[in-house]
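One structure is given here, and the rest of the page talks about it.
For this view, one protein chain was removed and the others were kept in their places.
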Amino acid sequence: MPLDANEPTIFELDHGGEGRDWFPAPEPEEEPINSILPTDCIAEQAPDIPNLSELETVRHFTRLSRKNFSVDSGFYPLGSCTMKYNPKVCEALSGLPGFANLHPLTDSQFAQGTLRLMDALSRSLAYLTGMEAVTLNPCAGAHGEFCGMLIARAYHKDCGNNRSVVLVPDSAHGTNPASAVMAGFKTVEVKSNAEGCVDLEDLKKKINEDTAALMLTNPNTLGLFEKEIEEIARLVHDAGALLYYDGANLNAIAGIAQPGDMGFDIIHLNLHKTFATPHGGGGPGSGPVGVNETLVPYLPTPVIEKRDGLYRLDYEKEKSVGQLSTFFGNVGIALRAYVYLRLHGLEGIRKNSETAVLNARYLKKEIESMIPAFLPADCMHEFVLTLKDKDRFGDLNAMVLAKNLLDHGFHAPTVYFPLIAKEALMIEPTESESKQTLDSFVEAIKEILEEYKTDPDRVRNAPHTTPVRRLDEVAAARQPDLVYTCPLCSV
Amino acid sequence: MPLDANEPTIFELDHGGEGRDWFPAPEPEEEPINSILPTDCIAEQAPDIPNLSELETVRHFTRLSRKNFSVDSGFYPLGSCTMKYNPKVCEALSGLPGFANLHPLTDSQFAQGTLRLMDALSRSLAYLTGMEAVTLNPCAGAHGEFCGMLIARAYHKDCGNNRSVVLVPDSAHGTNPASAVMAGFKTVEVKSNAEGCVDLEDLKKKINEDTAALMLTNPNTLGLFEKEIEEIARLVHDAGALLYYDGANLNAIAGIAQPGDMGFDIIHLNLHKTFATPHGGGGPGSGPVGVNETLVPYLPTPVIEKRDGLYRLDYEKEKSVGQLSTFFGNVGIALRAYVYLRLHGLEGIRKNSETAVLNARYLKKEIESMIPAFLPADCMHEFVLTLKDKDRFGDLNAMVLAKNLLDHGFHAPTVYFPLIAKEALMIEPTESESKQTLDSFVEAIKEILEEYKTDPDRVRNAPHTTPVRRLDEVAAARQPDLVYTCPLCSV
Amino acid sequence: MDYIPHTADETQRMLSAVGLNNPSELFHMIPSAFLDPEIEIPTPVTEMEIVEEMEKAAQKNEGGSMVSFLGGGAYDHFVPRTVNALISRGDFYTAYTPYQAEASQGTLQAIYEFQTLLSRLTGMEAANASMYDGASALAEAALMACRVRRKSKILVSAAVNPQYRRVLRTYLEAQAIELIEIPHTEGITDLGSLKETIDADTAAFFVSQPNYFGIFEPVDSIAEIVNHSDALLGASVYPHSLGLLKSPGEWGADIVSGDLQSLGLALNYGGPYAGILAAKQKYIRQMPGRLAGRAKDRDGNPGFTLTLQTREQHIRRAKATSNICTNQALCALASTVYLTLMGSKGLRSAAERSARNAHALKDHLCKINGVRLRFDRPFFNEFVIELPIPIQQWLDKASEENILAGIPISGAETGSKEALLVCATEKTNPVDIDRYSHLLSKMIG
Partner (left out) sequence: MDYIPHTADETQRMLSAVGLNNPSELFHMIPSAFLDPEIEIPTPVTEMEIVEEMEKAAQKNEGGSMVSFLGGGAYDHFVPRTVNALISRGDFYTAYTPYQAEASQGTLQAIYEFQTLLSRLTGMEAANASMYDGASALAEAALMACRVRRKSKILVSAAVNPQYRRVLRTYLEAQAIELIEIPHTEGITDLGSLKETIDADTAAFFVSQPNYFGIFEPVDSIAEIVNHSDALLGASVYPHSLGLLKSPGEWGADIVSGDLQSLGLALNYGGPYAGILAAKQKYIRQMPGRLAGRAKDRDGNPGFTLTLQTREQHIRRAKATSNICTNQALCALASTVYLTLMGSKGLRSAAERSARNAHALKDHLCKINGVRLRFDRPFFNEFVIELPIPIQQWLDKASEENILAGIPISGAETGSKEALLVCATEKTNPVDIDRYSHLLSKMIG
């Protein structure tokens, strides 16, 4: 609808409004503000923010929202992102006033409700993954990785050797090496073998007494289970290093198998993936970190403890890696995950994993005859296609296919990741999607491939039906326009 | 976006799901239900309702919502409907658990919060309109009219004469005659004069000792103030009849002038217009009725009364016209209106009326050069255009213009109402809309008239950009398809 | 607080454009005697202040957080949180009646789905887009029956909810339609009296299943009697029960009314709820209210539109089938979402659970000395008990313990002494059932 056409920014909508009286006017006898506060601290004018009417505001953001694709509006098979259904009840309950209005520095005796739930959630996550203890403090997956790497660092230091290298498979998510570096490590890449898994020979070559940890995603970012995990764990532990689990892909195996069992020493989870907290257009998430028994003392502060029947927060942990966030991370997100886990129990979580894998396996099977998978092995909850065969696909590359899917009413899969797959399309259907939806997605791919034969130009130039067409990102990066400047003001 | 293309019904989405366990399973030792309830009352099968997953449900209704035009998404100048901004705070506060969870038959001592607000609202509405008392029981405007007509009936009966006729101007809203008939009256139409107001001569001709009431909208449905209102009131009262005020158009004069002052004996208000409660896609609304002192005993039951500091509901009112709804009408809507009124006070309400009139007057002025107004007089909060001049507009009639406005991102005005105006377009901008929006609406009309010159076919065939194009209403009414029947089941 | 977008300068420019200097001049056509009235309503407050005021007022409704055994036409059923999440999309609730079909396909399709769901639940062939509430829907159903049969006498069972009967009386009296109440014997409609009273002038007989006392009416016998006359059989139903019970269509009803509240709507101290009106296909042209239908657009694509509008006031005016215009659309949408979420399985188990809980409660209570069922008949999820102590005494005691113990019913209604209508739903907690019976038995001693 033209309703959804170009929407001006709030700065362009600004027509010089004088603003609303949000608060009762100060009593006439009240002193002027600059006799209360030092004049030299006060700005002469209020900040340059438009004063729109409430309807102008509501309409603006309502219209913007309609330009978004979302899980609530359609299939969002974005690989590695687990775009599953975010239950509304989790939203509603985490927002109850008793939770929402609680100040983080409230004496813990008056915050027992939230503290108990946080404790219960971290225990359940520990049981589910087979770890000894879990902290909810990290705000996202990468924050969890950072936390985990700090723990690895502290542990090795404690053991008297400042190991400086973290091994990261070439298929790993970009946050893995970045987090290791944030924690002061150097990273060394471990190759994947022809089957898409860690190349054991390469690992053996690269692991040594300077290796602090190996970061592993399992199933890995190709959607494949690292079958040699026992051998990998043995190699890592024999070298005196720690095995780190990137839990972004836990949705394939939650309740089915435990990272703790496989030999992982440190893990992080993405509550905004496996535990269905919404992605929020990019965040907030929550990245709890679990550790084995040895590493418990290194967990970040504060730590929730129960004493004399009361939960409290302990900031004084001698060996802790310290504090990671202003307070205790994204508590509101943890509450959502708590509700989700309570609704599911073990059976529900297992069924999620099974269905997530079944959906991926089925979808892969249905698509494979049209577009080859990057690797033939049975996938877990996601899989990677490759359009690298130019003879077959011409210039219908991963990006082109992605943009055409938008025109068919689907969000695009993840493209060009993992980096080891050329022209990669990474598809994760999640357990929330019906067979009907998967089938219609297959149908859309078929139609696009057909259309490419009859009208390649239209296909190349997709999308055609989105609020904007393809954007010139190169020009945007060359001359970044990051903040609105009034065209008249700049002359 | 193709996202918003054809969305199957829930019945078509049904793929035979087995349904969810919404409740804990009955204990195994529990008796089967048909040993608790008489078997012959129990249906063999559960009702034939699809079992969709929660995501299927959420996605379906999210997608449907995106096919709607709404005040939150754009300008909605629907005449007579007062599509003003519905403040979110009114929604949020009326839904507080203390209000939402209150059972209507709760002992009134435990419902003092709501009762006090209802009492306060009805008093404020009475003060604002100059009436003696107001009931909140009617569920909508037409329900209020029905209530008002019942009061008129009861009053005349009490006075010993069963007057049987209600006079209704030819410009009146359809509910006016329909409500009079519901209350057992016959209706007689009073003509409008050339100026669009009640024709006093015709009124004099038709009013007599059988006249129970005259129903009047002021400003009337042409958006014109009935200037002769004092004379009309005199004529009506001299004939022993009552003067009824249809308050659908109060948004023009709320706080500026009082129906009570003008001589109206009974009024109804539309909280879903002047008091900004949302229209909900067709309801619920609320249609409070106010009366003068004489008529107070006839108000419907229950009546809120305060005794010994406690509010209670009185059902025993000897002269009352009786009960109109299961409980006390749309309490949740009244709460929204209460919040709205508290936020505005008299000054705010007056400013609303002024701005509503200014916006209409301005818009009329800007459009008039392109499309003539039905009548030249200065309008109040709305005005009527006419496209009846075929020489000038050809087949660009009211409906065609309306549909083209949809393509320009605006909701259409009310068309073909009031009936006395040919090819009528009735435009009510409300006070919520900015000058910028009004100007862009004028621009759109200009563009449509231009386009009609260059590409009349495209104009005739609008809309082009809506989720569906023009629907065949004639065929739909000839063979009504009112409920979904599975195509396979019907063979 | 104001929600007006104009700057002072814009207001001035707009005034100039229409040849004025001052906003007060806008009202020149209003006789000056009427202008500038003195009006004493409270001075405005800010959003921050009204939030505080309303939160306090909500807390003053102690009943809103008490453990409730109240039914009698409004029920505390479980509502998935998703219902509210969906109907609170502004795209739905800030739209008007879908007169411009092309810009209202969301609302229209939802109405069509609602009509279908309700016709399936009631066993009728058609249902409209909603009436105001259960009582006014019953009244409109009675008027509709009179139009269908061109008669002006209505019979109603005295075991129909008294609030509903009051509203029915208001509506029928206005049009001078005769209304006769068929008494109940021991909690069900007196069949003998019905047989005697129904006659060739009767347009319809209306019955509730389950009835006001929660009791199952002998609907098959009733249908037989009514079928022997020319009258229509009308029903007023509690739709929650239809997850489990035979539909009115199955037992022979021609017109069905009821209240949607039990299908996903909050209690809200009585409203907004919404009325159900469903009927056999052959009667739809006499139906009041809005109807959506499926249609084809210019390109042959399916779409939805309001239809059969010639029944309605905006076309037919004085001759319309009803005066209703604004209805309870958003409530109907809530019920549509609710039904879709619950599915057939959820609906049935909700109804079963309500009945089970009520029977558990009854079993507990009837073990107490002197407490007995007023009517010893099968019931659904409400029942009437007599106590050996004054009803009000128990209600007062219970409320001290944070319990709303039931709705007092007068001796006139029960045909004996004052009694108590007690209700359970699928939400009723076993712990609370225990507490109720425990407290009562302690009090009776």
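Per-chain residue numbering starts at 1, and chain names A, B and C are given in the order in which the chains are listed.
Methods note: contacts are C-beta pairs under 8 Å (C-beta built on N, C-alpha and C of every residue); 3 or more make two chains touch, one makes a residue touch a chain.
All figures in this text were calculated on a predicted structure; none of them were measured in a lab.
**Q** When the whole complex is taken into account, which chains on show are touched by the absent chain?
**A** In the entire complex, chains touched by the missing one are A, B, C.
**Q** Among C:Arg89, C:Arg165, C:His240 or C:Arg290, which residue is in touch with the absent chain?
**A** The missing chain is touched by C:Arg89.
**Q** Taking the full complex into account, find the residue in A:Ile267, A:Val289, A:Leu341 or A:Ala421 that is in contact with the omitted chain.
**A** A:Leu341
**Q** Using the document's contact rule, name the residues of chain B that touch the chain not shown here.
**A** Where chain B meets the chain not shown: residues 15-18, 20-24, 52-56, 58, 62, 87-89, 91-93.
**Q** Residues of chain C in contact with the chain that isn't shown?
**A** Contact residues on chain C toward the absent chain are 47-48, 51-52, 78, 80-81, 85, 88-90, 426-427, 429.
Definition applied: only the chains that are shown with their structure count from here on.
**Q** Tell me, please, which two chains come out on top when C-beta pairs in contact are counted per chain pair.
**A** B-C
**Q** Measure off the straight-line distance from the CA centroid of chain A to the CA centroid of chain C, and report it in whole Å.
**A** From the centre of chain A to the centre of chain C is 45 Å.
**Q** Please work out the Cα centroid separation of chain A and chain B, and write it as a whole number of Å.
**A** Once rounded, the distance between the two centres reads 46 Å.
**Q** Averaging only over C-alpha atoms, locate the centres of chain B and chain C and give their separation in whole Å.
**A** Going by mean C-alpha positions, chain B sits 19 Å from chain C.
**Q** Do you know which chain C residues sit against two or more other chains?
**A** In chain C, the residues touching two or more other chains are 1-5, 10, 45-47, 80, 82, 84-86, 90-91.
**Q** Mark out which residues of chain A touch at least two other chains, giving numbers and ranges.
**A** Each of 15, 53-56, 58, 62, 87-88 in chain A touches at least two other chains.
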